[in-house]
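One protein chain is absent from this view; the other protein chains keep their places.
Each chain carries a letter (A and B) given by its place in the written order, and its residues are counted from 1.
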Amino acid sequence: MDLLNALVAILNFVVIPAASYGAQLALGALGVTLIYGILRFSNFAHGDTMAFGAAMVILITWGLQALGIGLGPLPTALLALPFGIALSAVFILGTDRAVYRFYRRKRSAPIILVMASVGVMFIMNGLTRLIIGVDEIRFDDGARFVFTVRDFRDWTGLSEGLSLRVSQLITLVVTALACWGLFRFLNRSRAGKAMRAYSDNEDLALLSGIDPERVVRLTWLIATALAVTAGTLYGLDKSFKVFNYFQILLPIFAASIVGGLGNPLGAVAGGFIVAFSEVAVTYPWKKIATYLGFEPQGLLQLLSTEYKFAVSFVILIVVLLFRPTGLLRGKSV
Amino acid sequence: MSNIRQADASSPWRAPILFLVLALLFLAEGSFRNALFSGSWNTALAILNMGLISAVMALGVNMQWGYAGLFNAGVVGFLALGGLAPVLVSTAPVAGAWAAGGPRVVLALLVGLGTLVLAAQAWRRVPGLMRVPALVAVLGLGFVLYRWLFDPAVMAIEANNSASAGHIGGLGWPVLLSWPVGALFAAAAAWGVGKVALGLRSDYLAIATLGIGEIIVAVMRNEEWLSRGVKNVSGIPRPVPYELDLQSDPDFVARAAEWGLSPALASGIWVKLLYAGLFGAVLLVLILLAELALKSPWGRMMRAIRDNETAAEAMGKDVTRRHLQIFVIGSAVIGLAGAMMVTLDGLLSPNSFNPLRYTFLIWVMVIVGGSGNNWGAALGAILIWFLWIKAEVWGPELMRLLTGPLPAGALRDHLLGSAPHMRFIALGLVLLLVLRFAPRGLVPEK
């Protein structure tokens, strides 16, 4: 019985939160890794792309709510998401035209592009603050839980409870669909293969007649769609606050490097590795240890939650030390 | 293309003229009272002082970026680490804090460090299959021992007079001594990060420093025993007299009267002038040293490496080693600036270390001023800092002007209320425009 309780507690406090957080990171890291693979720089504006996109989604959600349009038990934000993606994509393609294309044509060093992305980050950050403010915003409507702790206890009779929030379930489902669609696209479609070819060997792709500008546009489009989805899911799951999206940049970078920059499959794996490590390290295991018959003195928390970003950092450092190309071999060092 | 456009930029008069313009801006700030300027010398000098400190930060970033092309995205962390030094070195000792847990904390930190060293040794020495288990064992045991030592000690320190202290306190040494210590703190952290992230792709350093920056700030916010966290550490001693002391000094009051100034005003201005002299001296010495270094064989090699890394590597230069050197030195300068800043504020406020303000704003200063040129970086720093502060006043004014025709209502209020956010947009635009159209900045490298 206690063993079951311990398992339920692990599921409730570690596995489910980490899985949905990991899914959000994975979507973000996919965008970073795609941009890295094609445009060959680490996009510092990615976190703010997530924030900007989520802000767009929130505005549209409010609009839809005012019109009385909703999705019943599902959050209205899901309906607003495609529109948010479209608006953000227009903006991001604009930044490519106005900012990045110049350096791409000049074949500038990657670090110059990183710097330019910092400029874009500032502008997007300012715009997001301007549009929606700096306060915390909750925009999840519809049902909150798929099942609650009480439901679970009633069903099972266990003393330990388990709940699943709608936002968590949606995160997992949407991420699974997005990954499935993305990998199908990359592996099956002509355009997707052209993207992979360009990422693999830019010069040879040019010799094969692949239009680099089309590949780049497509990459921004996909990365933006993933980023806005990630940003919206993150906002639904926690809440929307501009600064949090700057902070999530580090775990996202860590995830994409762990998986191997430029390697999409690696980005997904990296997202979950970072998320599970973060949650496992900052979770107080006392309760579970007690179920298992130990009588621990302290909380058995390896690191307080304020330091959760340190986990990403340590993972990052370990990977850089021992395997700089990432677990699944990304682009060369 | 941009080189042609900036061909005239290398005129020898360019820097002096720009500095003159800057001086005029400060004169205007001090003397005219209107919608644009405050007309207060106190305000003008306060901006100047922080501008000088920003110039020191910019100098450090310029060494890393301008000399070596290294992107440090964690300036805020090195700055905060430097800012810790005045607290630990020169605040008064907290009664009972050391006795409560000082030695134990130090021991814990040593154990932590030793664990890492031992782990590295284990990784290097233990052969084959036992390697990973050995590493895990060392790290695990080390961590348990560390926490066993650390946690009770921290609790004891934080419990000691927690309302007004609750931290380990300082040594009570002169505050100027803490400045080089701040530089050392930052240098040590930079060495650790650089050791790992340099020699890999250039983006990796940016990402790793972004991480270390966030972590250092998180440590300062949460380790109350060290920095009092959100409770702030105040009472950091000053290298200059206190205004109140001056106001009660008859000599000073008499001399202020000669100038026709009230004692309160005169004391404020005098203190700020002293600070300005101090910071200005540090800045000049640093620029001088940096220029000397740049002209030495070492500096020429540095620039050769930056301009063509592959060629330099082919010629047998140890590029990674050079990069580590310059990264550590640049971070030390940033740490020094952190110590100076906390000294000026008389307060360590861990919550105020914001990456946008203290990492990316400094970057804009360097890029605008002229990456690779020390005078340019200093100029850019003071100028951008002036504009950054004034934008707080000018932004809403501008918004009011722009929204004048709009009917009063929610949209107008929203726009007026959002004016401060425009600063970020303006900053981003400036960065992008300079990077694109004048990549060599206001005062280009010679």
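Quick note on the criterion: contacts are C-beta pairs under 8 Å (C-beta built on N, C-alpha and C of every residue); 3 or more make two chains touch, one makes a residue touch a chain.
The criterion applied here is as follows: contacts and distances are computed from a predicted model.
Only one of "Rieske 2Fe-2S domain-containing protein", "Phosphopantetheine attachment site", "Fe-S cluster assembly protein SufD" or "ABC transporter ATP-binding protein" fits the UniProt record of the hidden chain, and that name is "ABC transporter ATP-binding protein". Displayed chains that the missing chain touches over the full complex: A (touch as defined at the top). Only one of A:205, A:226, A:274 or A:311 touches the absent chain when the whole complex is considered: A:205. Set against the missing chain, the residues A:35, A:114 or A:194 yield one that touches it, A:194. On the side of chain A, touch with the chain left out of the figure occurs at residues 190, 193-194, 196-197, 200-201, 203-210.
The rule we apply is simple: only the chains that are shown with their structure count from here on.
Across the interface of their complex, chain A is touched by residues 69, 71, 73, 143, 151, 196-197, 200-204, 206-208, 210-212, 214-215, 218-219, 221-222, 355-356, 360, 363, 367, 418, 421-429, 431-432, 435-436 of chain B. Chain A contributes residues 41-42, 44, 99, 102, 109-112, 114-116, 118-127, 129-130, 133-134, 246-247, 249-250, 253-254, 257, 298, 302, 304, 306-307, 309-310, 312-313, 316-317, 320-321, 324, 333 to its touches with chain B in the complex.
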